[in-house]
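The complex appears here minus one protein chain, its other protein chains still in place.
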Amino acid sequence: MTAQGIFQVLASGLLMGLIYALIAVGLSLIFGLMDVVNFAHGEMLMLAMYAAFGLWAISGIDPVLLMPLVVAAMAIFGALVYLGIVRYAMRAKSNAGMVQIFATFGLAVLIQGLAQFLFSPDYRSINGSFLAGKTVNLLGVFLPAPQVFGGVVSLAAFAGLWLLMTRTDFGKALEATREDQGAVALVGIDRNKIFALGWALGAGLVGLAGAVMAIFYYVHPQVGSGFALVAYVTVALGGFGSVFGALAAGLIVGLVEAATTLVLPSAMKSMGVYVLYLGVVFFRPSGLFGRL
Amino acid sequence: MLLEVDHLTTAYGGLVAVADVSIGVAEGEIVVVAGANGAGKSTLLKSISGLERPRGGTITFAGERIDRLAGHLITSRGLAYVPENKRLFPRLTVRDNLRLGSWLHRREPDREAPLETVFRLFPRLAERLDQRAATLSGGEQQMLAIGRALMSRPRLLMLDEPSQGIMPKLVDEIFAAVKVIRDSGVTVLLVEQRLMESLEIADRAYVLQTGRVVLDGPARQIMDDPEVRRVYLGM
Amino acid sequence: MSLTSFLASPPSRFAARHRRQLHLAVPVVAALAALPFALHDVYLLNVLILTLLYAAMAQSWNILGGYCGQISLGHALYFGIGAYATTLLWVNHGITPWGGMVVGAALSAVTALAVGRLCFRLKGHYFSIATIVIAEIGLLIVHNAEFTGGALGVQWPIAGDGWWSLQFGRAKAPYVWVALGLFAATWLVTWVIEDSPWGYWWRAVKDDVQAAESLGVEVFASKMSAAAVSAAFTAVGGGFYAAYVAYIDPESVMTFRFSLLFALPAVLGGIGTLWGPLVGALVLVPLTEITRSYMGGSGSGLDLVIYGGLIMVVALARPEGLLSLLPRRSR
Amino acid sequence: MTETPLLEVSNVTKRFGGLTANADVSLTVARGEILGLIGPNGAGKSTLFNAIAGAFPIDAGSIRFDGHDITSLPCPARCALGIARTFQVPRSFDSMSVVENVLVGALTRRPKTRAARHAAHEVLDFVGLGSRAEASAGELTPPEKRRLEMARALATEPKLMLLDEVMTGLTPSEAREGVELIRRVRDQGITVIMVEHVMEIVMPLIDRAVVLELGRVLAEGTPKEIVADPRVIAAYLGDRHRAA
Partner (left out) sequence: ADEVVIGAIYPMSGANAQIGVDARHALETAAEIVNGVHDLDLPTARTAGLPKLGGAKIRLIFADHQGDPQKGRAEAERLITQEKVTAIVGAFHSSVSATVSATCERYALPYVAADSSSPSLHRRGLKFFFRPAAHDEMFSAAMFDFLDEQKKAGKKIETVALFFEDTIFGTDSSNVQRKLAGERGYKVVADVKYRANSPSLTSEVQQLKSADADVVMPSSYTTDALLLVKTMGELGYKPKNMMAQAAGFSEKAVFDAVGDRLEGLVSRASFALDLAAKRKSIAVVNDMFKARAARDLNDNTSRQFNALLVLADAIDRAGSLDGAKIRDALAATDIPGEQTIMPWRAIRFGADGQNELCDPVLIQYLGGKFVTVYPTGVALQAAKWPMNG
């Protein structure tokens, strides 16, 4: 491959990395910061994409403009998931983690079935955004406009989350609730409110990712599962509890994945990411920037 | 009475830890609850603070029934509790633990005002602001737990064995501090094993035995009670 | 200490309770073994076989995940190793599946030790995700390698029914017995371990590593031994599955879904308990099969809604597992 | 043989980031003695226990135990040699019953669970927790948990016990039972180092005291000497104990 080709691959990898990071940002809040395992993350992404698709199909408005609506809808959904499901999954004394895994796994199956029931298993895609099909040509390296847009959204989302976690009492309260759910009541924190807000925020961020993804990716009931594993690995690679880590890890994952295709058959491109993860945690057992 | 506990019963599964207990704490008092191990003192405080659900009886705080309220709402009424096992936020720093103590006043400009008192009582905390709570020494953790409770500017402060794990020099200071805290207008409900020291600063006391109140009265009277001295102090 | 007080002392009370589990297991296993004589419906027998297989797999997972507290979400790797070892040895070299299972178990145990060497320093989610990642690496390799048949998978020839080839034509009963045997073996091992030093060490490691170390427990060795036992049994299950389906490909034996499905019965039934995996599998597998079979044909997705919803409800209603419905003593 | 001390801590230093929790600490413990390790909160007592028990590597210095250099030995190996410890913040195996908690310790010297279980029950009776043997460890109250800590440590049949504030939260009369218990432990030939802040309990019990302050050894001597030491009074005991 020519030098330019290699550049293209790496640049696209980096861009994809930002998208991975965008998909992971909601998870880094729920999984990384609140320490709640959410096996329905991929399905929440799928729902968000359907929401974007559906709103677009009904209104015909450019999906970029519909983003706030999708985010709001997903935020409400997230809060409901916490209040209706996860809250109860946290009751378990000894194996709360496992119960969360399977409660959310059940939820994932349920959402998939529901999506198939409501939207049919067909593949849908939006072709009505002004961003779609546009490409930025940077010295012969092509960067598709929707992904560039997604990258910018991703960076903004991370900056916002980082500020929230480090600069606000809410961020501290979230951490404290993760540490000891019972004890937060001693300082007057309503753990359900905090966690419901956390879930709303996390799901809202998933909504953001879904809305962006829907512009350039197809939608179908299984679409989320393909991204979920990458998101988990991203959050863990960056390190639980670190917002910045998830962003850095997303970029690294995108880049490494792309670079792997230069050496291995592309069917094995995840191999690079997997080996990287193992390598990193072998030397740094709590990820690149993890605090937990 | 600021706090009235009426015929309270709390159980763990089949084990009744607090049985039909009634106590009252008036505004501005220091009241001590004493009793042997497993007498139900901690359970009593846990029930008042909402960490355990009572099985029967009522708890009234400042005229309001609180026995059905969620824990955080009880705290928000002005009732702070320092549990026996402290329940700090282990991975948060000392600073953040204290800051969260003032969560209820987070929108007020002078939310950090009690910090001065806390640092005056426990200068060690000021030196350890950026250390994670989990890595504090046992005594330092106890200081932080009391400090965190003070940050919420409670009307009633409930302390479960605050002198536990505290070095002798500081124990006296803690009892002195409790007095200072009371004098600043905070009512105190105290569970203590250092009976004599605590009775010295207390106004009244209750003695629990296997979940029941067996004795109550003014602190002096309890202090001189021969039965207490015999059973409790082995004198 | 006098003899009577010795007999009345708690240790023998415990021993009696422990033995009672065995007395309960014998009729349970006997009843299950007799079931094929009463039950002739091929479909139901198939559900029974899968139930027993999943119970055995969950029991194996439970050894590492439930007793030793190492939440592996990559057991599909060991299942795959067993399935492939058995299949390749039989199809290419004519070695009986029984031999394949033994080889698979050994390979799996060795793999688990290697994985453990790498991962047991990791805690919590870092460990779980590492196991997922390693299983995915295994899947990628099998998927792309020549000797495994890659994506094409490997078919078992349709010939030579009998115990030697573990092929029984239309008959299901022998499979019931093999699956039951596997389950009984995993159960028995768990039972023995429950009151063996390893059992206590594993649980100590699960509950509090530092305290365990201070009491002389070799934490790393404990985890490694649990992993090896767990992986070996999982591989035997994989070998059985390959023989039963008579066709394997990477997608059908090594995907992440399997790793979850092995853990699920243990969690639903009661993690770290002797009977939890069986109870969980008895609820879960028929539920899975029946919703799919009798509702899935429409393609509406409603079967998934019901299946997913029920998993959720069971997990939420009994977070400590279905066994927690029983009083503590009888567990 | 009896001449050599059981434990020899030489110049141990342990740092946490910028903080030196133990600075050049040296002390020796003779066989059969009860040594009190006292000092202000945060002086580094628990840190020293951790160093001796092998919970983490130390930055400098060496530790000898019963004729072995154990400085770089992992924690379980130290237990096997005969060092047992309790944790200041009690740790228990909450999925197990009380007796099984102790059984884990007993397995150190007994390969058979049946024998270990017997030993565990005996130890539980010894520390007065016999009636709670079948309870789940998670249900114990803090003082009971401390007793469980002791039982577990005793079950490993150690030569040296490190007791970190096992008697906090006891009423004076209960504490007296605790003191009796520790005496009986010593009578079994077990050497004890104990950390405790309640002087009324420690002083009558210990043979010798070492005082740490800010990670360093501040003073050493008989209880009488220590209580009278103005430095100790200033740093640790406070004025009320001046009289004592």
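Letters A, B, C and D mark the chains as written, and numbering starts fresh at 1 in each.
Rule of thumb we're sticking to: contacts are C-beta pairs under 8 Å (C-beta built on N, C-alpha and C of every residue); 3 or more make two chains touch, one makes a residue touch a chain.
Nothing here was measured: the structure is a model prediction, and the numbers come from that model.
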Seminar exercise, completed: Answer for the absent chain's shown contacts is A, C
For this session: Among C:G124, C:G296 or C:G309, single out the residue that touches the unshown chain.
Result: C:G296
For this session: Determine which one of C:V102, C:V115, C:V189 or C:L304 touches the chain that has been left out.
Result: C:L304
Problem set entry | Which of C:Q21, C:T96 or C:Q155 contacts the chain that the document leaves out | C:Q155
For this session: Could I get the residues of chain C that touch the absent chain, sorted low to high?
Result: 41-43, 46, 50, 143-144, 150-153, 155, 157-158, 169-170, 241, 244-249, 251-252, 289, 292-293, 296-299, 301, 303-304
For this session: Pick out the residues on chain A that sit against the missing chain.
Result: 1-2, 5, 8-9, 12-13, 16, 20, 112-113, 116, 120-125, 127, 133, 135, 137, 142, 144, 147, 216-218, 220-223, 226-227, 230, 257-258, 261-262, 265-270
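Just so we're on the same page, only the chains that are shown with their structure count from here on.
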Problem set entry | Dominant interface by contact count, named by its two chains | A-C
Problem set entry | Chain located farthest away, centre of chain B as origin (C-alpha) | C
Problem set entry | Gap in Å, rounded to a whole number, between the CA centres of chain C and chain A | 32
Seminar exercise, completed: Multi-partner residues in chain A (2 or more other chains touched) are 93-94, 292
Exercise. Which chain C residues reach two or more other chains?
Worked result: 272
For this session: Show which residues of chain B lie in contact with chain D when the two form their complex.
Result: 12, 35-38, 42, 84-85, 124, 131, 135-140, 142-143, 161, 164-173, 193, 195, 231-234
For this session: Could you pull out which chain D residues touch chain B in their complex?
Result: 16, 19, 39-43, 45-46, 88-89, 139, 141-144, 165, 168-174, 176, 197-199, 235-241
For this session: Could you pull out which chain B residues touch chain A in their complex?
Result: 49-51, 70-76, 80-81, 83, 87-92, 96, 99-101, 103-104, 106, 148-149, 151-152
